[in-house]
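Okay, structure first, notes after.
In this view, the complex is presented without one of its protein chains, the others remaining in place.
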Amino acid sequence: MRFERLCRWPALAVLAVLFVAPMGIIAAYSLLTRGAYGGVELPWTLDNYIRLCDPLYGAILLRSLWIAAVSTALCLILGYPLAFFISRSGRRKHFYLFLVILPFWSSFLIRTYAWMFLLRDTGLFNTVLLALGWIREPLPLLYNDAAVILGLVYGFLPFMVLPLFATLERMDRTLLEAAADLGARPLESFRRITLPLSFPGIRAGAILVFIPCLGAYLTPDLLGGGKSVMVANLVQTQFTAARDWPFGAAVSLTLMAIVMLLLFGAAKKSSEDLL
Amino acid sequence: MKRALGLYAACVYAFLHVPLAVLAVFSFNSSRFTRWEGFSLNWYRAAAANPQLAEAAWNSLVIGFVSTVISTSVGTLAAYGLWKRRSRFLAGSLYLTLLTPEIVTGVSLLVFFQWLFRVPGLQLGMHTVVAAHVTFSIAFVAVVVLARLRTLDATLEEAAMDLGAPPWQGFFRVTVPLIRPAIVAAALLAFTVSFDDYVITSMVAGVDSETLPMVIYAIARRGANPELNAVSTIVVTALGALVLLSERLRQA
Partner (left out) sequence: MQPVLQLAGVSKHYPGHTALSGVTLEVRRGEFFSLVGPSGCGKTTMLRLIAGLEDPASGDIRLNGRSLLGLRPYLRNVSTVFQNYALFPHMTVAENVAFGLRYRGQGSDAPRKVREALELVRLSGKESRYPAQLSGGEKQRVALARSLVLNPELLLLDEPLSALDPALRKQVRAELKELQRRVGITFVFVTHDQEEAMSVSDRMAVMNHGVVEQVGPPAELYLRPASRFVAAFLGAVNWVNGAGIRPESTRLSRLAPDRGAVQASVERVTFLGDRLHVEARLASGEAIVAQVSRLDGEFQPGEAVWVWWRKEEELRFEA
């Protein structure tokens, strides 16, 4: 028994020192004041959190929530039919799944850059459209909210497809056969049986997409330029250019708090499902 | 209906794969403009000759290797511990590291290291990057290994104990050989995650520990650069191959 108990201590030690402790320090810093040369100093204060209520920062937070929500919704709309397709594809399942997983693992940064390459003023889309004579000037496809949403959907679609697939695959097909036997048309069966039964998968996928979208840094940075500032960008600025660590810490903690609230709510809901 | 669904799936797959394919195609373009002017390996040669890229790539490989070795060992043990006795605390903490926004992890580690290094006078460098990578990789490893452990027959370790083997012997002689493919798959995944990381790495890297993603980011930020297309294609192909291998091992 002792070996079994000891096994988890390396991981716990790493997490304690490199995850929990740093979080604690961030929490402490969020309550301190900005130092003259960067860093922090006393006195303790709640100013940083109060500053968050400023409409300027509130706007950033709201934009982040909105972009994350839209991205999640799009992922759901785009991803559900794909997950459905894969769950019905018989022996090719693993192959189709792999085709979804593969892009996700092969460098998020480069994939984001790929969209820069496509959407720039001198990028592929504009070059082609100009060459075809459909437009006279390059379209500003990059550096706006839409580009960020596009990048996020592109990046996190697999996170929606996988849990959806898992739920759909596990579903008992004979239920649909029974429904057909009782007179329901395919669309009806889908609406009244398949869809409701896939809610747990939808919930899981939504959480797995919304949270990374909310805290996204690279996508709004590269695809949004300075025009589409999200929470993560705000935090990063505080720790580099603006040198306001306490404020950055406060924003980080707020983001973390929202994430944990969402996770807690999701956990509660899924355990309610089981009861 | 099935036809329409298949067509739709094809479109989504195109959406997922075309952007990278375009990058790959244009990496062989002899011109630096977005107009095909002929096949050429120019940009690959230029990228290979770029000292900054070469050094950054080397750093990424070293950091990736070291952090993978550590995180795979720690993560495998953690998964084994979780398999034997459920620990909501450990499982929860691991999942939390997976879902915490990278900026928050990065910023907190930066602040932690700065605070820690006041006394010994240490600096940010390769070691801090390795530490950071280990932190978020453990959860990936644990998830993959735990999934495989759950398919294992629990009576095998009981039999080993019954025959005289103390628990750690049972682990190394019976369990580990049986989950070896999963451990390797997890290691490949951990390497991929470490190699590609930008956000956390950029916050805790020192002056002399630039990684490949950091260089790629800097170039991308400045605008288009055909060398970047070449580097991107190489990286994506290499990581893709690792992921393919990892998937095969997991199915084994």
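Here are a few things to note about the model shown:
Every chain is named by a letter (A and B) in the order it is written, and numbering of its residues begins at 1.
As a convention for this text, a contact is a pair of C-beta atoms (placed from the backbone, for glycine too) under 8 Å apart; a residue touches a chain by one contact, two chains touch by 3 or more.
Predicted model only: the values in this text are computed from it and were never measured.
The undisplayed chain touches these shown chains across the complete complex, B.
Touch with the chain that is not drawn comes from one residue among B:18, B:61, B:143 or B:178, which is B:178.
Interface note: of B:11, B:156 or B:218, the residue touching the hidden chain in the full complex is B:156. By the touch rule set out above, subunit B reaches the unshown chain at residues 153, 155-156, 158-166, 173-174, 177-178.
As a working rule, only the chains that are shown with their structure count from here on.
Residues of subunit B touching subunit A in their complex: 1-2, 5-6, 8-9, 12-13, 15-17, 19-20, 22-23, 26, 33-35, 73-75, 77-78, 80-82, 84-85, 87, 90, 93-94, 96-97, 99-105, 107-112, 114-115, 131-132, 134-135, 138, 142, 166-168, 171, 189, 192, 195-196, 198-199, 203, 213, 216-217, 220-221, 223-224, 228-229, 232, 235-236, 239-240, 243-244, 247, 251. Contacts from subunit A toward subunit B in the complex involve residues 1-8, 10-12, 14-15, 18-23, 25-26, 29, 39, 78-79, 81-82, 84-86, 88, 94, 96, 98-103, 105-118, 120, 122-124, 127, 154, 157, 186, 211-212, 214-218, 222, 231-232, 235-236, 239, 245, 248-249, 252, 255-256, 259-260, 263.
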